[in-house]
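Dropping a structure here in C-alpha coordinates format, bear with me for questions.
Here the complex is missing a single protein chain, while all its other protein chains stay put.
For subunit A:
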Amino acid sequence: MTTETATPTVNAAKASARDAIKANVREYGLIIALIAIMIFFQIMTKGVLFYPVNLTNIVLQNSYIIVMALGMLLVIVAGHIDLSVGSVAGFIGGAAAVLMVDYGFNPFIAAVLCIALGAVIGGVQGYFVAYMKIPSFIVTLAGMLVFKGLLLWLLSGRSLGPFPVEFQMLSAGFIPDFIGPWTLVAPTLNANGGPTPGTGIVLHATTLLIGIIIVALMLFFALKSRRNRESHGYEAEPFGFFIVKNVVMAAIIMFLMYKFASYKGLPNVLIVMAILIAGFVFLTKRMTFGRRIYAMGGNIKAAALSGIMTERLTFYIFSIMGALAGLAGLIYAARLNQATPKAGLGMELDVIAAVFVGGASAMGGIGEVAGAVIGAFIMGVMNNGMGIMGINIDWQQVIKGLVLLGAVAFDLYNKKKA
(Lines give C-alpha, C1' and ligand atoms only; values in the text may rest on other atoms or scores of the structure.)
Protein backbone atom coordinates (compact mmCIF):
# COMPACT_ATOMS: atom_id res chain seq x y z
CA MET A 1 0.00 0.00 0.00
CA THR A 2 2.63 2.55 0.94
CA THR A 3 4.25 4.42 -1.85
CA GLU A 4 6.46 1.71 -3.23
CA THR A 5 7.32 3.76 -6.28
CA ALA A 6 8.42 6.76 -4.29
CA THR A 7 10.80 4.65 -2.24
CA PRO A 8 14.32 5.14 -3.45
CA THR A 9 15.12 1.85 -5.07
CA VAL A 10 18.09 0.74 -7.09
CA ASN A 11 17.29 -2.84 -7.94
CA ALA A 12 15.25 -1.77 -10.91
CA ALA A 13 18.03 0.34 -12.36
CA LYS A 14 19.71 -1.18 -15.36
CA ALA A 15 23.03 -2.63 -14.28
CA SER A 16 25.64 -0.69 -16.17
CA ALA A 17 29.07 -1.98 -17.04
CA ARG A 18 30.55 0.42 -14.53
CA ASP A 19 28.36 -0.87 -11.73
CA ALA A 20 29.24 -4.42 -12.67
CA ILE A 21 32.95 -3.64 -12.60
CA LYS A 22 32.58 -1.83 -9.31
CA ALA A 23 30.72 -4.74 -7.75
CA ASN A 24 33.21 -7.18 -9.14
CA VAL A 25 36.35 -5.31 -8.14
CA ARG A 26 35.35 -5.97 -4.56
CA GLU A 27 34.51 -9.56 -5.34
CA TYR A 28 37.62 -10.22 -7.37
CA GLY A 29 39.86 -7.91 -5.37
CA LEU A 30 41.62 -10.89 -3.83
CA ILE A 31 42.31 -12.56 -7.16
CA ILE A 32 43.65 -9.30 -8.48
CA ALA A 33 45.83 -8.96 -5.38
CA LEU A 34 47.14 -12.49 -5.89
CA ILE A 35 47.93 -11.83 -9.53
CA ALA A 36 49.64 -8.56 -8.66
CA ILE A 37 51.75 -10.31 -6.04
CA MET A 38 52.66 -13.04 -8.53
CA ILE A 39 53.68 -10.51 -11.15
CA PHE A 40 55.69 -8.61 -8.56
CA PHE A 41 57.65 -11.71 -7.59
CA GLN A 42 57.92 -12.80 -11.21
CA ILE A 43 59.84 -9.58 -11.78
CA MET A 44 61.80 -9.70 -8.54
CA THR A 45 62.87 -13.31 -9.08
CA LYS A 46 63.77 -12.57 -12.71
CA GLY A 47 61.20 -14.97 -14.06
CA VAL A 48 61.83 -17.90 -11.76
CA LEU A 49 58.42 -17.74 -10.10
CA PHE A 50 56.54 -18.84 -13.20
CA TYR A 51 58.89 -21.71 -14.04
CA PRO A 52 56.68 -24.76 -14.41
CA VAL A 53 58.65 -26.59 -11.76
CA ASN A 54 58.28 -23.69 -9.35
CA LEU A 55 54.54 -23.33 -9.92
CA THR A 56 54.23 -27.04 -9.22
CA ASN A 57 56.25 -26.49 -6.08
CA ILE A 58 54.00 -23.71 -4.88
CA VAL A 59 51.05 -26.06 -5.11
CA LEU A 60 52.86 -28.85 -3.28
CA GLN A 61 54.19 -26.54 -0.57
CA ASN A 62 50.77 -25.13 0.22
CA SER A 63 48.52 -28.09 -0.34
CA TYR A 64 48.18 -29.06 3.32
CA ILE A 65 47.59 -25.44 4.36
CA ILE A 66 44.80 -25.11 1.81
CA VAL A 67 43.18 -28.37 2.81
CA MET A 68 43.03 -27.18 6.40
CA ALA A 69 41.97 -23.66 5.41
CA LEU A 70 38.77 -25.16 3.99
CA GLY A 71 37.79 -26.53 7.37
CA MET A 72 39.07 -23.49 9.20
CA LEU A 73 36.82 -21.32 7.08
CA LEU A 74 33.79 -23.21 8.38
CA VAL A 75 35.09 -22.96 11.93
CA ILE A 76 35.72 -19.23 11.69
CA VAL A 77 32.45 -18.45 9.91
CA ALA A 78 30.71 -20.36 12.68
CA GLY A 79 32.29 -17.91 15.10
CA HIS A 80 34.94 -20.24 16.50
CA ILE A 81 38.64 -20.89 16.10
CA ASP A 82 40.69 -24.09 16.01
CA LEU A 83 44.23 -23.75 17.32
CA SER A 84 44.85 -27.47 17.40
CA VAL A 85 44.95 -28.23 13.67
CA GLY A 86 48.75 -28.08 13.34
CA SER A 87 49.30 -30.45 16.24
CA VAL A 88 46.52 -32.76 15.07
CA ALA A 89 47.99 -32.86 11.55
CA GLY A 90 51.41 -33.67 12.98
CA PHE A 91 49.95 -36.33 15.25
CA ILE A 92 48.04 -37.99 12.42
CA GLY A 93 51.18 -37.98 10.28
CA GLY A 94 52.92 -39.78 13.13
CA ALA A 95 50.07 -42.26 13.47
CA ALA A 96 50.23 -42.93 9.72
CA ALA A 97 53.94 -43.64 9.96
CA VAL A 98 53.48 -46.01 12.88
CA LEU A 99 50.72 -47.87 11.06
CA MET A 100 52.48 -48.14 7.72
CA VAL A 101 56.14 -48.33 8.67
CA ASP A 102 56.02 -50.12 12.03
CA TYR A 103 52.96 -52.30 11.44
CA GLY A 104 53.01 -52.61 7.66
CA PHE A 105 49.41 -51.53 7.13
CA ASN A 106 48.12 -51.17 3.60
CA PRO A 107 48.62 -47.47 2.77
CA PHE A 108 45.06 -47.00 1.63
CA ILE A 109 43.53 -48.56 4.73
CA ALA A 110 45.93 -46.68 6.94
CA ALA A 111 45.01 -43.38 5.26
CA VAL A 112 41.30 -43.98 5.76
CA LEU A 113 41.88 -44.91 9.40
CA CYS A 114 43.97 -41.79 9.92
CA ILE A 115 41.39 -39.44 8.44
CA ALA A 116 38.72 -41.10 10.55
CA LEU A 117 40.92 -40.64 13.62
CA GLY A 118 41.23 -36.97 12.72
CA ALA A 119 37.46 -36.68 12.52
CA VAL A 120 37.11 -38.31 15.92
CA ILE A 121 39.65 -35.93 17.44
CA GLY A 122 37.82 -32.98 15.91
CA GLY A 123 34.53 -34.39 17.09
CA VAL A 124 35.72 -34.72 20.67
CA GLN A 125 36.90 -31.13 20.69
CA GLY A 126 33.66 -30.13 19.01
CA TYR A 127 31.74 -31.91 21.74
CA PHE A 128 33.39 -29.79 24.40
CA VAL A 129 32.76 -26.62 22.43
CA ALA A 130 29.20 -27.37 21.38
CA TYR A 131 27.68 -29.20 24.31
CA MET A 132 29.86 -28.22 27.25
CA LYS A 133 29.95 -24.62 26.01
CA ILE A 134 33.66 -24.24 26.63
CA PRO A 135 35.07 -21.52 24.36
CA SER A 136 36.73 -23.04 21.31
CA PHE A 137 39.84 -20.99 21.93
CA ILE A 138 40.40 -22.84 25.20
CA VAL A 139 39.36 -26.30 24.03
CA THR A 140 41.62 -26.21 20.99
CA LEU A 141 44.47 -24.58 22.88
CA ALA A 142 44.32 -27.61 25.13
CA GLY A 143 44.07 -29.85 22.07
CA MET A 144 47.14 -28.21 20.61
CA LEU A 145 49.20 -29.06 23.70
CA VAL A 146 47.77 -32.55 24.04
CA PHE A 147 48.48 -33.64 20.46
CA LYS A 148 51.86 -31.99 20.33
CA GLY A 149 52.74 -34.10 23.34
CA LEU A 150 51.13 -37.23 21.98
CA LEU A 151 53.14 -36.94 18.79
CA LEU A 152 56.37 -36.80 20.75
CA TRP A 153 55.29 -39.83 22.75
CA LEU A 154 54.18 -41.72 19.64
CA LEU A 155 57.46 -41.24 17.82
CA SER A 156 59.57 -41.31 20.99
CA GLY A 157 61.48 -38.37 19.62
CA ARG A 158 62.69 -40.09 16.44
CA SER A 159 61.72 -39.53 12.84
CA LEU A 160 59.88 -42.40 11.22
CA GLY A 161 60.05 -43.25 7.51
CA PRO A 162 60.25 -43.88 4.64
CA PHE A 163 56.67 -44.51 3.59
CA PRO A 164 55.54 -47.10 1.05
CA VAL A 165 55.86 -45.78 -2.50
CA GLU A 166 52.10 -45.76 -3.10
CA PHE A 167 51.68 -43.44 -0.14
CA GLN A 168 54.43 -41.09 -1.28
CA MET A 169 52.52 -40.67 -4.53
CA LEU A 170 49.91 -38.66 -2.64
CA SER A 171 52.30 -35.73 -2.50
CA ALA A 172 55.06 -36.58 -4.93
CA GLY A 173 53.04 -38.12 -7.77
CA PHE A 174 51.50 -36.67 -10.88
CA ILE A 175 48.50 -37.83 -12.83
CA PRO A 176 49.39 -40.27 -15.60
CA ASP A 177 49.34 -39.01 -19.19
CA PHE A 178 46.66 -41.21 -20.73
CA ILE A 179 46.82 -39.54 -24.10
CA GLY A 180 50.55 -39.52 -24.22
CA PRO A 181 53.06 -36.67 -24.32
CA TRP A 182 52.66 -34.12 -27.00
CA THR A 183 55.89 -32.85 -28.47
CA LEU A 184 55.71 -29.29 -29.70
CA VAL A 185 59.41 -28.77 -30.19
CA ALA A 186 61.66 -31.82 -30.05
CA PRO A 187 64.34 -31.59 -27.37
CA THR A 188 67.93 -31.73 -28.52
CA LEU A 189 69.49 -35.11 -27.92
CA ASN A 190 72.52 -35.54 -25.72
CA ALA A 191 75.48 -37.78 -26.31
CA ASN A 192 73.61 -40.87 -25.09
CA GLY A 193 70.77 -40.24 -27.46
CA GLY A 194 68.40 -39.16 -24.62
CA PRO A 195 66.69 -35.77 -24.43
CA THR A 196 68.58 -32.93 -22.77
CA PRO A 197 66.57 -31.51 -19.88
CA GLY A 198 65.35 -27.95 -20.39
CA THR A 199 65.31 -28.08 -24.16
CA GLY A 200 62.33 -28.46 -26.46
CA ILE A 201 58.64 -28.32 -25.43
CA VAL A 202 57.01 -31.58 -24.50
CA LEU A 203 53.52 -31.20 -23.06
CA HIS A 204 51.52 -33.43 -20.74
CA ALA A 205 48.52 -33.84 -23.04
CA THR A 206 46.05 -35.11 -20.41
CA THR A 207 46.66 -32.02 -18.32
CA LEU A 208 45.86 -29.79 -21.25
CA LEU A 209 42.72 -31.78 -21.97
CA ILE A 210 41.60 -31.45 -18.35
CA GLY A 211 42.21 -27.71 -18.63
CA ILE A 212 40.01 -27.52 -21.69
CA ILE A 213 37.28 -29.54 -20.00
CA ILE A 214 37.38 -27.27 -16.94
CA VAL A 215 37.13 -24.13 -19.06
CA ALA A 216 34.26 -25.61 -21.05
CA LEU A 217 32.38 -26.57 -17.89
CA MET A 218 33.00 -23.17 -16.39
CA LEU A 219 31.61 -21.39 -19.43
CA PHE A 220 28.68 -23.77 -19.61
CA PHE A 221 27.66 -23.16 -16.01
CA ALA A 222 28.25 -19.41 -16.24
CA LEU A 223 25.97 -19.21 -19.27
CA LYS A 224 23.40 -21.47 -17.69
CA SER A 225 23.13 -19.44 -14.51
CA ARG A 226 22.95 -16.26 -16.60
CA ARG A 227 20.09 -17.71 -18.65
CA ASN A 228 18.42 -18.85 -15.47
CA ARG A 229 18.54 -15.36 -13.98
CA GLU A 230 17.24 -13.79 -17.13
CA SER A 231 14.44 -16.28 -17.57
CA HIS A 232 13.27 -15.42 -14.06
CA GLY A 233 13.28 -11.78 -14.99
CA TYR A 234 16.29 -10.72 -12.96
CA GLU A 235 19.01 -8.38 -14.07
CA ALA A 236 22.23 -10.00 -15.19
CA GLU A 237 25.51 -8.15 -15.67
CA PRO A 238 26.07 -6.58 -19.11
CA PHE A 239 26.93 -9.14 -21.76
CA GLY A 240 30.20 -7.49 -22.75
CA PHE A 241 31.44 -7.55 -19.20
CA PHE A 242 30.31 -11.14 -18.81
CA ILE A 243 32.33 -12.14 -21.89
CA VAL A 244 35.47 -10.29 -20.85
CA LYS A 245 35.34 -11.70 -17.34
CA ASN A 246 34.98 -15.28 -18.50
CA VAL A 247 37.57 -15.00 -21.22
CA VAL A 248 40.09 -13.66 -18.73
CA MET A 249 39.30 -16.48 -16.31
CA ALA A 250 39.61 -19.05 -19.08
CA ALA A 251 42.91 -17.57 -20.19
CA ILE A 252 44.32 -17.73 -16.67
CA ILE A 253 43.25 -21.34 -16.25
CA MET A 254 44.73 -22.38 -19.60
CA PHE A 255 47.93 -20.49 -18.85
CA LEU A 256 48.40 -22.37 -15.58
CA MET A 257 47.48 -25.67 -17.21
CA TYR A 258 50.03 -25.03 -19.89
CA LYS A 259 52.65 -24.41 -17.23
CA PHE A 260 51.76 -27.64 -15.42
CA ALA A 261 51.70 -29.53 -18.73
CA SER A 262 55.17 -28.40 -19.62
CA TYR A 263 56.50 -29.89 -16.37
CA LYS A 264 55.14 -33.26 -15.24
CA GLY A 265 51.44 -32.51 -15.48
CA LEU A 266 48.98 -32.03 -12.67
CA PRO A 267 50.18 -33.15 -9.24
CA ASN A 268 47.93 -35.77 -7.61
CA VAL A 269 47.50 -33.60 -4.58
CA LEU A 270 46.19 -30.77 -6.75
CA ILE A 271 43.41 -33.05 -7.92
CA VAL A 272 42.56 -33.89 -4.32
CA MET A 273 42.58 -30.19 -3.46
CA ALA A 274 40.48 -29.21 -6.45
CA ILE A 275 37.81 -31.76 -5.61
CA LEU A 276 37.75 -30.61 -1.98
CA ILE A 277 37.61 -26.94 -2.93
CA ALA A 278 34.77 -27.53 -5.36
CA GLY A 279 32.97 -29.55 -2.71
CA PHE A 280 33.35 -26.87 -0.08
CA VAL A 281 32.30 -24.08 -2.42
CA PHE A 282 29.16 -26.05 -3.15
CA LEU A 283 28.64 -26.82 0.52
CA THR A 284 28.87 -23.21 1.62
CA LYS A 285 27.09 -21.58 -1.29
CA ARG A 286 24.37 -23.99 -2.21
CA MET A 287 23.69 -26.38 0.63
CA THR A 288 21.43 -25.78 3.60
CA PHE A 289 24.24 -27.08 5.81
CA GLY A 290 26.48 -24.22 4.73
CA ARG A 291 23.75 -21.62 4.98
CA ARG A 292 23.10 -22.65 8.55
CA ILE A 293 26.74 -22.14 9.43
CA TYR A 294 26.59 -18.55 8.22
CA ALA A 295 23.34 -17.98 10.08
CA MET A 296 24.82 -19.38 13.25
CA GLY A 297 27.97 -17.28 12.95
CA GLY A 298 25.92 -14.16 12.28
CA ASN A 299 23.65 -14.49 15.30
CA ILE A 300 23.64 -17.73 17.19
CA LYS A 301 20.58 -16.85 19.27
CA ALA A 302 18.49 -16.00 16.24
CA ALA A 303 19.71 -19.15 14.50
CA ALA A 304 18.73 -21.32 17.45
CA LEU A 305 15.30 -19.71 17.55
CA SER A 306 14.94 -20.40 13.84
CA GLY A 307 15.20 -24.09 14.50
CA ILE A 308 18.86 -24.61 13.68
CA MET A 309 20.46 -27.24 15.88
CA THR A 310 23.41 -25.07 16.73
CA GLU A 311 25.08 -27.60 18.97
CA ARG A 312 24.99 -30.43 16.51
CA LEU A 313 26.11 -28.11 13.74
CA THR A 314 29.13 -26.98 15.76
CA PHE A 315 29.96 -30.59 16.50
CA TYR A 316 29.89 -31.46 12.79
CA ILE A 317 32.03 -28.47 11.87
CA PHE A 318 34.78 -29.45 14.28
CA SER A 319 34.58 -33.06 13.08
CA ILE A 320 35.06 -31.93 9.49
CA MET A 321 37.94 -29.74 10.58
CA GLY A 322 39.52 -32.72 12.31
CA ALA A 323 39.18 -34.95 9.24
CA LEU A 324 40.79 -32.29 7.08
CA ALA A 325 43.61 -31.83 9.59
CA GLY A 326 44.11 -35.58 9.34
CA LEU A 327 44.27 -35.46 5.56
CA ALA A 328 46.65 -32.51 5.71
CA GLY A 329 48.84 -34.45 8.11
CA LEU A 330 49.00 -37.32 5.60
CA ILE A 331 49.88 -34.98 2.74
CA TYR A 332 52.59 -33.36 4.80
CA ALA A 333 54.08 -36.66 5.94
CA ALA A 334 53.99 -38.05 2.40
CA ARG A 335 55.74 -34.94 1.15
CA LEU A 336 58.59 -35.25 3.69
CA ASN A 337 58.43 -39.03 3.29
CA GLN A 338 58.71 -39.35 7.04
CA ALA A 339 56.93 -38.40 10.21
CA THR A 340 58.89 -36.07 12.44
CA PRO A 341 58.24 -35.00 16.03
CA LYS A 342 58.13 -31.40 14.89
CA ALA A 343 55.61 -31.91 12.10
CA GLY A 344 52.74 -29.46 12.13
CA LEU A 345 54.42 -27.00 14.45
CA GLY A 346 52.87 -23.55 13.95
CA MET A 347 50.89 -24.69 10.93
CA GLU A 348 47.64 -23.54 12.53
CA LEU A 349 48.85 -19.97 12.35
CA ASP A 350 49.40 -20.15 8.58
CA VAL A 351 45.97 -21.70 8.17
CA ILE A 352 44.22 -19.08 10.27
CA ALA A 353 46.14 -16.29 8.54
CA ALA A 354 45.07 -17.62 5.14
CA VAL A 355 41.41 -17.52 6.15
CA PHE A 356 41.64 -13.98 7.49
CA VAL A 357 43.64 -12.68 4.54
CA GLY A 358 40.86 -14.24 2.49
CA GLY A 359 38.35 -11.85 3.99
CA ALA A 360 36.68 -13.86 6.76
CA SER A 361 35.45 -11.96 9.79
CA ALA A 362 36.84 -12.78 13.21
CA MET A 363 33.36 -12.14 14.58
CA GLY A 364 31.92 -14.98 12.52
CA GLY A 365 29.22 -15.06 9.88
CA ILE A 366 31.36 -13.76 7.03
CA GLY A 367 33.93 -15.52 4.86
CA GLU A 368 34.22 -17.47 1.64
CA VAL A 369 35.91 -20.67 0.59
CA ALA A 370 37.39 -19.06 -2.50
CA GLY A 371 38.73 -16.25 -0.33
CA ALA A 372 40.42 -18.66 2.05
CA VAL A 373 42.04 -20.57 -0.83
CA ILE A 374 43.29 -17.39 -2.46
CA GLY A 375 44.43 -16.12 0.92
CA ALA A 376 46.48 -19.30 1.33
CA PHE A 377 48.00 -18.84 -2.12
CA ILE A 378 48.82 -15.20 -1.39
CA MET A 379 50.75 -16.24 1.69
CA GLY A 380 52.23 -19.22 -0.17
CA VAL A 381 53.44 -17.22 -3.15
CA MET A 382 55.04 -14.71 -0.83
CA ASN A 383 56.84 -17.47 1.03
CA ASN A 384 58.02 -18.96 -2.21
CA GLY A 385 59.00 -15.69 -3.86
CA MET A 386 60.84 -14.37 -0.84
CA GLY A 387 62.61 -17.69 -0.52
CA ILE A 388 63.81 -17.53 -4.11
CA MET A 389 64.92 -13.94 -3.61
CA GLY A 390 66.98 -15.11 -0.69
CA ILE A 391 65.25 -12.96 1.91
CA ASN A 392 66.07 -14.19 5.38
CA ILE A 393 63.46 -16.15 7.28
CA ASP A 394 63.35 -13.47 9.98
CA TRP A 395 62.33 -10.75 7.55
CA GLN A 396 59.97 -13.12 5.78
CA GLN A 397 58.06 -13.45 9.04
CA VAL A 398 57.94 -9.68 9.51
CA ILE A 399 56.66 -9.10 5.99
CA LYS A 400 54.04 -11.85 6.25
CA GLY A 401 52.79 -10.43 9.52
CA LEU A 402 52.46 -6.98 8.00
CA VAL A 403 50.67 -8.36 4.94
CA LEU A 404 48.15 -10.12 7.18
CA LEU A 405 47.47 -6.92 9.09
CA GLY A 406 47.40 -4.81 5.93
CA ALA A 407 45.05 -7.15 4.09
CA VAL A 408 42.49 -7.17 6.87
CA ALA A 409 42.77 -3.41 7.42
CA PHE A 410 42.28 -2.80 3.69
CA ASP A 411 39.28 -5.10 3.63
CA LEU A 412 37.62 -3.33 6.55
CA TYR A 413 38.36 0.06 5.03
CA ASN A 414 36.69 -0.99 1.79
CA LYS A 415 33.65 -2.33 3.57
CA LYS A 416 33.27 0.88 5.52
CA LYS A 417 33.44 2.93 2.36
CA ALA A 418 30.84 0.81 0.65
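Miscellaneous remarks
Everything that follows uses one rule, which is that a residue touches a chain if its C-beta (ideal position, glycine included) is under 8 Å from a C-beta of that chain, and two chains touch if they have at least 3 such contacts; residues count from 1.
Operating definition for what follows: contacts and distances are computed from a predicted model.
Its record in UniProt calls the unshown chain "ATP-binding cassette domain-containing protein", which is the match among "Acyl-CoA dehydrogenase", "Pyridine nucleotide-disulphide oxidoreductase", "ATP-binding cassette domain-containing protein" or "Ring-1,2-phenylacetyl-CoA epoxidase subunit PaaA". Of the listed residues A:R226, A:K245 or A:R291, the one in contact with the hidden chain in the full complex is A:R291. Mapped onto subunit A, the footprint of the missing chain covers residues 1-4, 6-11, 228-229, 232, 234, 286-289, 291-292, 294-295, 298-299, 301-309, 361, 365-366, 418.
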